[in-house]
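Sharing a structure here in structure tokens format.
Only a portion of the chains appears, each positioned as in the full assembly.
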Amino acid sequence: MTIKVRIITPHVTPRPQKIEEVAGLNEFLNVAFSHVNLTIGPPSIQGMFDDGFATPGIVARCIEAERDGVNAVLIDCMGDPGLDAAREAVSIPVLGPGETTMHVAAMLGHKFAVVTVLDQVRPLLEKHAKIYGLQEKLASVRAVDVAVNHIGDDPDGLLARLLEQSKKAVMEDHADCIVLGCTGFLGVSDRLQAALHQDGLMVPVLNPLRTTASLAVALAGLGLRHSQRAYARADISALVGYGALFSK
Amino acid sequence: MTIKVRIITPHVTPRPQKIEEVAGLNEFLNVAFSHVNLTIGPPSIQGMFDDGFATPGIVARCIEAERDGVNAVLIDCMGDPGLDAAREAVSIPVLGPGETTMHVAAMLGHKFAVVTVLDQVRPLLEKHAKIYGLQEKLASVRAVDVAVNHIGDDPDGLLARLLEQSKKAVMEDHADCIVLGCTGFLGVSDRLQAALHQDGLMVPVLNPLRTTASLAVALAGLGLRHSQRAYARADISALVGYGALFSK
Amino acid sequence: MTIKVRIITPHVTPRPQKIEEVAGLNEFLNVAFSHVNLTIGPPSIQGMFDDGFATPGIVARCIEAERDGVNAVLIDCMGDPGLDAAREAVSIPVLGPGETTMHVAAMLGHKFAVVTVLDQVRPLLEKHAKIYGLQEKLASVRAVDVAVNHIGDDPDGLLARLLEQSKKAVMEDHADCIVLGCTGFLGVSDRLQAALHQDGLMVPVLNPLRTTASLAVALAGLGLRHSQRAYARADISALVGYGALFSK
């Protein structure tokens, strides 16, 4: 049984390297990945406005995935946009890297920190930790002060900034696990963990895309889906003005 | 100085009686109300799917209101859809009756209960109470088991059901204030409070539309608006696929 | 309908400028203010001892206000002395600036800070935030280290100290709203907000007297009062040794 997982990048900017980031999971999981992004929505997710205008497109992509026979969907953003709306629209598991990676990090130590792009997304991540019930396990949210569309500009500089904030999270905030706080931080989690270990800070670094993709396979393989009692099925046909989105 | 407040009903179904519900506030506030609903979105708000598809239309209506010189906006639904997204889009106060009425209720006693339409919206209201910081003041969320589009069918029956659940909230859940949990419960708050008092339960009943409209006037009159540090200004021009919504 | 609001300064030191601080509210509220202070009690409120010896006088002033036909009472101190006792003694709303301003601040952003006079009142304000259910919304309590009776000595120096602590509250404690933490800080809230904005910190500054007075008008206008179930009516006639206080 091969589990089909679709990664939905929740904005209109193409992000072709996502499949590559999770490719290694095939070594221990029977999984096949596919990847799409949105046709309508914001260019990136940097707040609740972006979340709001991404949600219709995300939901449409989830419905399409279910129609395509996909077994689980992963919304590719630490802000978990559209998560609840999508769960009301489909019968397959819909996972967000924010929720998933924070729960896994909570199992690996006493407190974790999230190291993300900009300080302006801190309140959103803190709010989600509170909703997910993980507030007391969250040591801090720290930012490297690099905008999403500049993540790839200077890989070594980015690593240095991630290392600096991760060390502060451990030494000052008492974190003992680090969660990479943006799914756009590609190819850097192993290097960051190695750098922390070299500096004597023996903490795990969680890669949100890989962690969430693994859990998506596990949930689908176990035959689990989100509680329909928690997420009552929505009536798509009653919507006014979104015909074009669903006619595709 | 007359404060201009616009009530935005966050779905496509017309609700003409809203202005009437708040008309009495002119006796002690210098306020002028206007009212609109959405052109695209769901027929009502019954979950996070509806919230997701209502948000683009709500934000567009808020931007329109600011352009019209309105001083404060009230999103007419206890589920507070689109609240954060709208606050990132405009410079005037944007109020939700869920957040506002729960905070005012928290000042009137030790614990309040919310009596709403259907049990399926309970998790959403509980989640909001947690985000707003009011979890410990919320005694319970109870439902009368009447769908939104049947609220007006049997006014006396509705009052009886509201009274029954309110009494249970007081006697079993230790609530000492009652928040009407749907802005579609029109013309019933005073009757419910009188019925409770007649039965010896001396608790206030909060009307969400009137309470929120009063606070909207207060905030606008005091020159207050939502923190721009909490709600960073969004870039509307970067959206793809929503041109029709904003060209109106 | 003009709402009559009485400001009760809860100590024996005259504070004549209070009416002036709230005068501007008449522009959007139909309100008439009156003002008294105590005849017995402490010279200021700096702890629970002062609170304890102020309470009998506060309650007597609230009973007098109700007898005078006042519609709502405001106890003029961020420490909210005598609040619960007074609510058990009268049938009109009794508001405290601590409770009221913290709830309104909670609606304007993710977290607020209170900037007050002396560090010794911090535990009291933190305790109140916990009781009011707002603990998680309170980023910090900071003090300018100026005693109450020296607030008026150096207005520019005070503004500079308020600005310094407010900036630290925003930058270090992640506050995105500022609550002025003493009702003796007169005429400074607008200047503080302007100074913060000039320094690029776009956060609202809440004036406790004006905010609480507005809410007092709103509650009285809406016909709301504190829950009699939360605040059972006390029997004044059974008191021994307080005859002089009530015979006035």
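Think of it as A, B and C in the order they're written, each chain with its own count starting at 1.
Following the convention adopted for this analysis, a contact is a pair of C-beta atoms (placed from the backbone, for glycine too) under 8 Å apart; a residue touches a chain by one contact, two chains touch by 3 or more.
Here the structure is a predicted model, which is why all the values come from computation and not from measurement.
J.: Report the copy count for the entire assembly; 3 chains are displayed in place.
T.: Taking the entire complex into account, the copy number is 6.
The working rule: only the chains that are shown with their structure count from here on.
J.: Answer with same or different: of all residue numbers used at the interface between chain A and chain B, are over half used by both copies?
T.: same
J.: Through what angle, to the nearest 5 degrees, does chain B rotate to match chain C on its C-alpha atoms?
T.: Copies differ by a rotation of 180 degrees.
J.: Quick one: chain A and chain C, Cα centre-to-centre, how many Å?
T.: From the centre of chain A to the centre of chain C is 44 Å.
J.: Take the average of all CA coordinates in chain B, do the same for chain C, and state the distance between these two points in whole angstrom.
T.: The mean C-alpha positions of chain B and chain C differ by 27 Å.
J.: Centre to centre, by mean C-alpha position, how many angstrom separate chain A and chain B?
T.: Centres of chain A and chain B (C-alpha means) sit 31 Å apart.
J.: By residue number and range, which residues of chain B touch two or more other chains?
T.: 230-231
J.: Where on chain B does chain A make contact in their complex?
T.: The contact residues of chain B facing chain A are 12, 39-43, 46-53, 55-57, 59, 82, 84-85, 87-89, 120, 123, 127, 130-131, 230-232, 234, 236, 238-242.
J.: List the residues on chain C that touch chain A in their complex, please.
T.: Answer in residue numbers: 110, 136, 174, 176.
J.: Taking the complex as given, what residues does chain C use to touch chain B?
T.: For this pair, the touching residues of chain C are 1-3, 25, 27-31, 95, 99-100, 103-104, 106-110, 132-137, 170, 176-177, 201-204, 206-207, 210-211, 214-215, 217-222, 224-231.
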